[in-house]
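Yeah, one chain of the complex is gone here, protein chain that is, but the others are all in their spots.
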Amino acid sequence: MVQGTANWNTEQTAEWLQEYVDDWVKFYRKHTNEGNVASYIPLLKEVDPDLLGITIMGRNGMKISSGDIGQQFTLQSISKLLTFIVACMTRGISYVLNRVDVEPTGEAFNSIMHLELNELKKPFNPFVNAGAITVTSMLEGKTSDLKLEPIFELLEKMLGYRPSLNVDVYESERDSSMRNRAIGYYLLEIGFLESDLNITLETYFKQCSIDVTVDDLAKIGVILASDGVDPDTREEIIPRQVARIAKALMLTCGMYDASGKFATYVGVPAKSGVSGGIVAVAPPRVREENLPFLDGCGIGVFGPALDEKGNSIAGIRLLRHIASQWDLSIF
Amino acid sequence: MVQGTANWNTEQTAEWLQEYVDDWVKFYRKHTNEGNVASYIPLLKEVDPDLLGITIMGRNGMKISSGDIGQQFTLQSISKLLTFIVACMTRGISYVLNRVDVEPTGEAFNSIMHLELNELKKPFNPFVNAGAITVTSMLEGKTSDLKLEPIFELLEKMLGYRPSLNVDVYESERDSSMRNRAIGYYLLEIGFLESDLNITLETYFKQCSIDVTVDDLAKIGVILASDGVDPDTREEIIPRQVARIAKALMLTCGMYDASGKFATYVGVPAKSGVSGGIVAVAPPRVREENLPFLDGCGIGVFGPALDEKGNSIAGIRLLRHIASQWDLSIF
Amino acid sequence: MVQGTANWNTEQTAEWLQEYVDDWVKFYRKHTNEGNVASYIPLLKEVDPDLLGITIMGRNGMKISSGDIGQQFTLQSISKLLTFIVACMTRGISYVLNRVDVEPTGEAFNSIMHLELNELKKPFNPFVNAGAITVTSMLEGKTSDLKLEPIFELLEKMLGYRPSLNVDVYESERDSSMRNRAIGYYLLEIGFLESDLNITLETYFKQCSIDVTVDDLAKIGVILASDGVDPDTREEIIPRQVARIAKALMLTCGMYDASGKFATYVGVPAKSGVSGGIVAVAPPRVREENLPFLDGCGIGVFGPALDEKGNSIAGIRLLRHIASQWDLSIF
Partner (left out) sequence: MVQGTANWNTEQTAEWLQEYVDDWVKFYRKHTNEGNVASYIPLLKEVDPDLLGITIMGRNGMKISSGDIGQQFTLQSISKLLTFIVACMTRGISYVLNRVDVEPTGEAFNSIMHLELNELKKPFNPFVNAGAITVTSMLEGKTSDLKLEPIFELLEKMLGYRPSLNVDVYESERDSSMRNRAIGYYLLEIGFLESDLNITLETYFKQCSIDVTVDDLAKIGVILASDGVDPDTREEIIPRQVARIAKALMLTCGMYDASGKFATYVGVPAKSGVSGGIVAVAPPRVREENLPFLDGCGIGVFGPALDEKGNSIAGIRLLRHIASQWDLSIF
């Protein structure tokens, strides 16, 4: 299903691309059985592991979708990207970066050890849980709903609709995620939290439980590819500097402790979540002429079977294939 | 103030020992200003740092006390010793030791890191917080008061009176000890806890907040020196095997990450708490004839100014001096 | 001193840029006194800490140089980039990447701990010492000079002359770098080395001791900006895929454990050395029209006063300023 006006090319070429993507989705769907759906949140375990869907949205308006694109799934760690953006927009970039570092850790996303190991002055980065919870604590408002409001407003501006909170996933997560409570109390003790722990965790579990689709992720991606401007309306939704810092973070820390491999083998800023979603950002490219998304695009992928690092196993392979075929790497 | 019948010696010698101990307490009290009272529990900060008191209670009935001996203080980590004993008595030694290891860690008592670092099957030992909370979770009963009951009963049997819970310290500790909550949630997540986390933590904070005196600690010590038998009544209060395992643990892990130095320089099983208390156990000795406590003794010390490891700074020096003068070391 | 034909602009604009850069170098030279020259290699300690020099070389032929540009300095860790490239060219990319990972570590460059901590199957990345020594061991040849030959050949092809080995620095390094010997023996024991340890270390110390200038680094940078092609001769010197992987690695791991901050605040692939050199790569950009190095450039910086992470303190600030003024960031 190809939509939009492909300025760089004819309708026919778009159809031709669609066929390619359909083939690739079909091929990589077979890889889903090498991974497993997330088990640490009870409700996430119930999803069909064979699902795989993708939407690619060009800055030029071209859109290609393939596979299980109607499926809703929760943001999970992808929400860390949005919270970071909102915190920078509401508290200021320097306020946020004075309280959370931007260094990759080499450790798993839910590590507590690295906090103690290094007697840190601030968490390693906004995409490990310790850093993400710290960023969530910076959101303004006295209740979790007030804190979440600017996140929903940002999503509504970007997507054209207000996504829903998946209450079942939220409650499942709230009641099961003991590691995040452990991290929370640790952060509380060392004085990193900017607001009440319980409200911070409630907000964190809710932000993780917002329902989206691959179309939504692709739209978020294409706005980041445009440095925060919606390519359709030309409206600046995210300040340029925030969008660029977010992309730097995605590249160095976005794919858990496989971020280095993703940067090397795929080469685009991306952020994944344990629900199986990935948002990827391909900025405009200068070099080759004959490429479909030369002008930049956003990509949303969903494939709930995960590899051992917590990334969609088929999703990563599909992205690597597309990035290689269409030369999307920023390097 | 010397009491009891010193079988090995005359009343006069007892008075002569009293003078020595008075001198030593006077001398080591000057060392209190090199330490600091515990700061992490607000109420503990308010105590007078210059306090220093000691009671030595021989298996032969002789008792020497000196310094600030009327002062009450809370058990804090010394309670870990009692909880371990009660858990072994009610659940069985093998039940307990299957769920908590007995290895020194080399890390601080409140470390979370070592849990993650080693992907442990069980916490390192019952005297680091992670192990102690795990042991507390093994106590039977559905409320913290029911869980504590056998600890109070054991104390009543040993001391001849039922000590009180210091409610102010308990509440201060409950409301401030975020690191212990972090450890608790971590233990919950990896499946080490045997009962509800909140009730376990409530029990843990209460056991830490039981008020005692140096006389009480000396009595606990002398019972352990007698392998669990009260030397006055000849009643077995703690099973022999439990008492001996407890002493082994005290020697290898009882003085936080200074346990090795204490074993080397003092050489007796001991357990300290951040309130400034230390209970030490000198078992019967065979060698030299001319020693006051040849037949074994228990020692209670209180000195709230702590060294950097969390042990009473003057208390350790006083114990080292006495152990050296009277050859108390088990080695 | 501006040379070359600035296609995008007139000679006058080039002069105008030169003035800017001269001002910036003058300004940031004052920052050198906030850092310290490397102390762990005796000979490096003798250099003047106030030095600061830069060369910017555009793919369009424009060249701007300012400050202490005649100064020679040794490659140090910048050589890790060259060794990695040569190993990929001679052994194949997959051979190399099967034996060294590409993940940032969060630890200092000379850490041994992270090897033991994670029971690694391979070193974290080619830019920490453990990974770099492993890569050096992959170079072919039975002596250090044979192993180094392809590195010198690559440099000669890129620079138009064969740089010299600084024998004094090499000997100083060989005789003082005990940590690297410790790492080497550790690697030997766990079976990561592909050739004799002593020859590997000799090669490693020699590769670190090759003398270059900021002009040389700028030239290396502009070739990487061109995906391995010399923009002057159009000759492909480094295979395109190798050049792109190298740039991904530079971005995620090139600036020691400040790589994340460099990616966020400067945003270009770069590699630094403790001699105070930095090579940075700004690829072609699509967006704004009015930028001097829109078509991409390489940058060489030299400033031996280092920050606590081991990067040139004034060099990083100068690069950050230029990247911000001319919008060089790849994000």
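Residue numbering begins at 1 within each chain, and the chains themselves are lettered A, B and C in the order written.
The rule is simple: contacts are C-beta pairs under 8 Å (C-beta built on N, C-alpha and C of every residue); 3 or more make two chains touch, one makes a residue touch a chain.
Keep in mind it's a predicted model, so treat the numbers as computed, not measured.
> From the touch rule at the top of the page, work out which displayed chains the omitted chain touches.
Output: missing chain touches B, C.
> Have a look at C:37, C:132, C:183 or C:281 and name the one touching the chain we're not showing.
C:183
> Per the definition of touch given earlier, which of B:253, B:274, B:306 or B:322 contacts the omitted chain?
Hidden-chain contact among the options goes to B:253.
> With the full complex in mind, choose from B:91, B:285 or B:320 the residue touching the hidden chain.
Touches the omitted chain: B:285.
> Of B:267, B:298 or B:315, which residue touches the hidden chain?
Looking across B:267, B:298 or B:315, the contact with the absent chain belongs to B:267.
> What residues on subunit B make contact with the chain left out of this view?
Contact residues on subunit B toward the absent chain are 97, 101-107, 114, 118, 124-125, 227, 244-245, 247-249, 251-253, 257-261, 263-264, 267, 269, 283-287, 329-331.
> In the complete complex, which positions of subunit C touch the hidden chain?
So the residues of subunit C touching the unseen chain are 111-113, 116-117, 178-179, 181-186, 188-189.
In the analysis below, only the chains that are shown with their structure count from here on.
> From subunit C, which chain is the farthest off, judged by mean CA positions?
Farthest by centroid: B.
> How far is the middle of subunit B from the middle of subunit C, if each middle is the mean of its Cα atoms, in Å?
57
> What is the distance, in whole Å, between the centres of subunit A and subunit B, each centre taken as the mean of its C-alpha atoms?
51
> For subunit A and subunit C, what's the span in angstrom between their mean Cα positions?
31
> At which residue positions does subunit B touch at least two other chains?
Where subunit B meets two or more other chains at a single residue, that happens at 117.
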